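Note that one protein chain is taken out, while the other chains of the complex remain in position.
Naming follows writing order (A and B), and every chain is counted from residue 1.
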Amino acid sequence: MSASIGTGTLESTHLLGLRHTSAADIQLILDTAEGMQEILSRQIKKAPTLRGRSVVTLFYEPSTRTRTSFEMAAKILSADTTSIAAGSSSIVKGETLMDTVLTLRSMTMDALIIRHSQTGAPALAAQFAGCPVINAGDGFNEHPTQGLLDLLTIRQRFGRVQGLTVTIVGDIQHSRVARSNLWALRRLGAVVRLAGPPTLIPPEMECDGVTLHYQVDEALEGADVVMALRIQKERQESGLFPSLREYHRLYGISAERMLLASPRAIVLHPGPMNRGVEIDPDVADGPQSAITDQVTNGVAVRMALLYLILGGKSSDALAA
Amino acid sequence: MRWLLKGGRLIVPSRGIDEARDLLIEDGVIRSLSFGDDASGASTLDLSGLVVAPGFIDIHTHLREPGFEHKETIATGVQSAAAGGFTTICCMPNTNPAIDNGPLVEFVRRRAEEAGPVRVLPMGSVTRGMGQDEMADLGEMAEAGASAFTDDAFPIQSSRMMRLAMRYATTFDLPVVTHCEDKSLTIGASMNEGYVSAAIGIRAMPRTAEEIHVARNILLAEETGCRLHIAHISTRRSVEMVRRARAHGIRVTAEACPHHFSLTDSAVAGEDAEHPGRAYDTNTKMNPPLRTPDDVAAVVEGLQDGTISCIATDHAPHSIEEKGVEFDLAPFGIIGFETALAVSLTYLVRPGWISLPDLVKLMTSGAAGVLASPNFPMGAGELSEGGRADVTIFDPAAEWIVEPSRLLSKSKNTPYGGHRLFGRVRHVFAGGRLIVRDGHPNGAEARGEKG
Partner (left out) sequence: MTDREPFSSNMPNDGAPALVEGERQAVMDSADMRRALTRIAHEIVERNRGVANLCLVGILRKGVPLAHRLSRLVSQIENTPVPAGGLDVSLYRDDYATRQPRLHRSEIPFDVSGKRLVLVDEVLYTGRTVRAAMDALMDLGRPASIQLAVLVDRGHRELPLRADYVGKNLPTSRNEWVDVRLQEIEGEDRVFIVKPPPGEER
């Protein structure tokens, strides 16, 4: 058991991204998530902590896994959940984000979880929500809970994050998973390599502790963690690289490529996978894959986040 | 009416005047600019500590009428301009309908006359309906008094079209004002492409999108002999190309907007030292976008060495509803009339980049020089005996904090809300009428009623 002392409160009210989240907050969330994992291993997966609290998930982009993960996390802690999905009537009728959030606010909610195709939408919602806002993915900016669960998975396998070499392969330019991971990994002291075709990696991302690689083999050399990102057909269709076949040949994570990595290396993927494109099936299902851990950890991380973000202060303090 | 303006520092760059002098105004014109005149029967204004300059000229503004009156009207726009010290402004044709024919040019001029003595000189669209397919009736618009032709907001993508238009425009000796943007490089983009856009996940436009068109338009101007004016220049390469072209004798001029020499793209992330605050503030979204510190330095250098002839605001009002949406969905543009002087004083003069007289030139005769033509009023941007009494009097040291709700424009989309700036307009005469007094619009005079 960790001999941790001190209050368990986050520095920030909302979780809009990991770029500005302190190392202390990240560690607190991961430590708390480990405590939550114990609940998930019980037969009765329930704790009364968030009883009577109302958690709203507002998803402008369709998503099964993230939304379900958040809902499960809320329900295990006995919160009440309400789900609003894209395609639901008022969003279709063109109601602005501001009006939607204000309507929800007047129906009283204790936390808002929002996923949106526009970068900055959670920040905009946070201005009107009157309660903590959690970003479940905005445009290609950030997906902080994914970054956190990836970090938890890494920390559990290696006991630490600092000093590890993490290689992220794929469409970095359009990936909110890549960004969130990048910020958190750097904050906790990992070395990060970004690999992919030059048309998919912004050159400005090369900075302190981050290197860019257009040859994936050199990026995999000795890596402790290999994260494969989903390659989307729309990118190929807009001419950013010639074909999925070529992408697979040059950047696909195969068992043979994994031999270049450290023998203890693990493989991560945020899902859903394009098997045979960015990752081969035998790697996805192989002994080095930690992909299923990621999913379980996702629920624990989201439980930890809801616990930390809703506790310790009354909701009056946020009604501004 | 007779006015005696005493005790101010008179700066008239075109005539090399920078000294304490009195000014006598009568019947709409300047009677004299010398000392100790016969001032019997004149109302006096004591201007000690203030600067007296020709009325400012803004050659790039959007007045939104006809068609977008919820953002601004000619009447409210002119009031906001006056509060900012502007007595002559040019407005862009991207209204609804677009100003692409003589009658519409006349409509705007007439509405402006009804609103007061501030002069409004509309620019006409190069193409019909701003659709870029066919040339508009440039001659008819020239006859109706258009001050220039422009493609602002809908930059002409076809080189063939631009070449034809420039060639044809030489007939009228009016400049073609171009918004330089290669649209194929800016699809879906909302800010400058650089580290900030990569870090905060916003689709962005590279500087080459502007520079490619600056290069193209300069080459076409050289070939056709057309007068070219580059609107809102914003990158280092663009400034360099204009500098070299001018050194070669090509007739090209450029203007810069105050936001391009005061803010950077970090402001979009809420991390600009000059504009700290929340990220994704749509009041930091305009086109061309805020650029990098190096580009800001290049714009300042261009203002220093005369590569850039004038300051223009690109005053672009949008309503709160329109700007209150997600960053990518918000329209481009910010207002600028009422902060232009203060931003320029704060970021150019106080740090010592340019002198106060040179700033006055950039806001008066420099702008007049760009649009000099039979359609541009003689003597605008100057003060001379017998000339129209357009005078702007300001306090260069007054410190104030910008409160958007108190600005006179119908829209409040400014990035300078809460900023501490130096410099305030105190009194403005347009056509000899005191339309702004002690910083406020002067009632009947400002509304254009005879006083």
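Heads up, the rule we're going with is that a residue touches a chain if its C-beta (ideal position, glycine included) is under 8 Å from a C-beta of that chain, and two chains touch if they have at least 3 such contacts.
All values reported here derive from a predicted model rather than from experimental measurement.
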item: For the chain not depicted, the shown chains it touches; value: A
item: Missing-partner contacts on chain A, residue numbers; value: 1-9, 28, 31-32, 34-39, 42-44, 46-49, 77, 304, 307-308, 311-314
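One rule holds for everything that comes next: only the chains that are shown with their structure count from here on.
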item: Whole-Å gap between the CA centroids of chain A and chain B; value: 46
item: Chain A contact footprint on chain B (complex, rising order); value: 194-195, 197-202, 278-280, 321, 324-329
item: Contacting residues of chain A [partner chain B, same complex]; value: 19, 96-98, 116, 118-121, 123-124, 127, 138-142, 173, 176, 179, 202, 204-205, 207
